[in-house]
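Here's the structure, in structure tokens; my notes come after.
For this depiction, one protein chain was excluded, whereas all remaining protein chains were kept in their positions.
When the chains are written out, they are named A and B in that same order, and each has its own residue count from 1.
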Amino acid sequence: MAVRQQSRTAPTGGKPSTPYHESKGAIAMKKWLGPALSVMMLGAVIGCGGGNGGGASSGGSPAPGVSSSSPDQPKVKLTLAHLMVEEGARVWVADMISHFNAKYPNVEVEEIAANTDKYNTMLKTKIASDDAPDIMLLVNLNDANKDYLDGGFVLDLTDQPFMQNVNSIDRQYIDGKLYALPFDMNANGVIYNKDVFEKSGISEVPRTYSQYKEALEKMKQAGFAGISLGFKENYYVTGDVGADWRAGALSANPNWIEDLQSRKLKFQDDPLMKGILERMADRFAYSQQDPFGTDAATALSLVATGKAGMLQHGSFMVDAVKKINPDVRLGFFPFPWSEDKADNNLPLGTGIGGLAVYKDSPNKEWALKFLEVVATKEMGESLQVNKGGLSLIKDVALPQDPTFQEIIGYRDSGEAFDYTGIRTNFTTEFNNALATKVVEFLMDSKHDVSAALQKLDAEFDRIARTNG
Amino acid sequence: MRLPLYKQWSVNLLVLALAIVFLVPFYLSIVTSFKSLLEIAESVLALPKSLTFDNYAKAIETIRLGRSFVNSAIVTAASTALILLSSSMGAYAIARNYAKRGYRLLEALLLAALMVPFQIIMIPVYKLLKTTAMLNSLTGAVLILVGTSIPYCTFLLIGFIKSVPRELEESAVIDGCGPYRTFWQIVFPLLKPIVSCLSVLYVLWMWNDFNVSLIVLQKDVVKTLTVQQFYFFGENSTEYGLAFAAACLSMLPIVAVFLGAQKYIIEGLTAGALKG
Partner (left out) sequence: MKTSSLKRSAVTLSFLLPILLFFSFAMLVPFLMGIQVSFTDWNGLSRTMNYIGLENFKNIFISPDVLIPLKNTVLYGLMYVVANNVLALTLALALNRQFRGRNASRLIFFIPNALSPVLTAFVFSFIYKDLFSELFGIQSLFSSTGTALIGIVLLAVWHNVGINMLIYLAALSGVPKDLYEAATVDGAGAWQRFANVTLPMIVPAFTVCITLSLTSGLREFAFPLVATGGGPVRSTETLAIYIYNYLFAYNKAGYGQALAFVFMAFLLIVGLTVSRLLRRKEIEA
């Protein structure tokens, strides 16, 4: 019929015409379909198999020669979640796991590590889906991460004997109980490059605010950036300003953070905040080029390579700077917010938190045994060597690193202020708002302090209002 | 062809210039992957002092390249195949019944799904996979990837199928072909241009998928390359050298696939230009 004939000839109007019997496409398609289908089937097979934990654990390895089906000990799997992904820290964790396995070869420890932002997301998702890790690193349990506590996810560790191996453990109590094993101490203040100080003719570490300003000026004259500001990232902003509020505001008013968040205290009524902003504006003038485009890693490397003299943060940054340049000579001093040297003590302590155990973990007993291993002198020493930092475990010899020796010097001469137990961080939403407003304040060339305080109040009020 | 020669040459030159600009980020990635942290801190743009493969060796060891590679490959291949097969079938049904309201509604539903940001379903997806015991399984990851990719793929295919003349199918039916044969032997081959194109796209996207893999594949043994790369972005410092080494390694297969697949893409694209 006519219809049939038409289909074999090229239709008019520019439509594509492909005779269907000899379609090259069909042949090519069959060629393509075959391999695709086999890959699919392969995928389905391997996919099902791969999900059954057939791989080796990422942490330590069981002691050789011990069969996994030992009759006495049941095979156990522990999951350990943490956010310490820097190399040194990973080595420390691996060391802990292998020590643990030497003692308990029947337990496999699986590490789940993620960096800061992803960590909280990952942890919350897992807990919300009843898939919580057995052991998790939790900090700020008394403030920013109180939800973990309130949600009843954390095991009470008060009566665990290993907790007594920790220095100043009495500071870690929340409502009379202990919930996490802290393992290291942080100081908070100024990390400085000794070579830059020397080249700028700074012979003494600044202990008053005017000395600090002088030091900045000297470094500028010598051609260095006095202070390294990685202000592209919010956490760096609050870390820098935080060295000020930890040294100053918190020692004057331990409830400073809480009062501001509950709106009991307004920024506009607070002379402490006014001082903080003014000092921020002062040092901003001595920063490296383009502070708002500089990320944290670059800011650290400026100090590591001797282009900038100082940076302000927690002492955990020391390890990070040294990783970039192992030969750098670093020192540490408290941020001298006041003219009176006696006020300028080094904040040294630990946030409330550490390694916590999931309350409903089926492997609670083994998790506790793991924490026991962490709380040993040996692992404390391992921490200082590998991760860098100051171990909280009793009887651990002081770290040899000169930077940390300097920090301990302040403690020994009574010039430290132990902030353990005091709330030192804002919750995330408030923290981000604070960082944003500080950046806005600095971007304004007039550095209008009263306007900034007003905006801060408006933001904090807004956030407090939507807080359930 | 129709443009005067000098115009053609200036267009070529502009294209070339732009191409060079486009390659700068890759230059940086490769160059950085050969530098130590100190070198990177000193200068981002300079060529590396020496072509040491330290970063690469460390990257391979740390992220267990072998296993991750296999995981990525399986997820990519399985997802791509399933997406294309099911989307072309579904798009065919919708495109050929476009006059009926129900089918247009279905298309609207798929379009609406494109608007769903992944955040809405992140936690529910996790819970769902946990209940069906598919967490930390490549199968689970594939199911979610396919389900979330189908809207886009189907949407694209609906448009193209509508440009395929119905006469060919009608005559096939008259010749006695069943609906399935009609589809696979007549319609599907005509979709070759767009299907080739989409295969490449989906191989790429599935390979680089992050959101789904992060949530579903958390155990080391099933992690894909993209997730493993993030291992290097530490809390306070970013190991750029290692990260870029891992990135370069991760890119190699994709570039290889694209180079190899170019033939098919070209074939597919030019097939449309041939006349009967």
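A few points about this structure:
FYI, a residue touches a chain if its C-beta (ideal position, glycine included) is under 8 Å from a C-beta of that chain, and two chains touch if they have at least 3 such contacts.
On a predicted model such as this, the values are computed, not experimentally measured, just so you know.
Shown as candidates are A:120, A:253, A:405 or A:454; the residue that touches the absent chain is A:120. Chain A meets the missing chain through residues 14-16, 117, 120-121, 124, 127-128, 147-148, 150-153, 232-234, 289-295, 298, 427-429, 432, 436, 439-440, 443, 462, 466, 468. Looking at chain B, the residues touching the absent chain are 1-3, 8, 11-12, 14-16, 18-19, 22-26, 28-29, 32, 44-45, 82, 85-87, 89-90, 92-94, 97, 106, 108, 110-125, 127-128, 143-148, 150-152, 154-156, 159-160, 162-166, 179-180, 183, 193-194, 197, 200-201, 204, 208, 210, 226, 229-230, 233, 238, 240, 243-244, 247, 250-251, 254-255, 258-259, 262, 265-266, 268-270, 272-273, 275.
The rule we apply is simple: only the chains that are shown with their structure count from here on.
Separating the centre of chain A from that of chain B, both taken as means of CA atoms, is a distance of 33 Å. For chain B in complex with chain A, the residues that touch the partner chain are 37-38, 40-42, 67, 70-71, 74-75, 77-78, 80-82, 85, 122-123, 126-127, 130, 134-140, 142, 164-165, 167-168, 170-172, 174-175, 184-186, 188-190, 192, 214-215, 218-222, 230-240, 264, 267, 271-272, 275-276. Residues of chain A touching chain B in their complex: 3-4, 6-7, 9-11, 15-20, 23-26, 28-29, 32, 36-37, 39-40, 42-44, 46-48, 50-51, 53-58, 83-87, 110-116, 118, 122, 125-126, 128-131, 295-298, 300-302, 304-305, 316-317, 320, 323-325.
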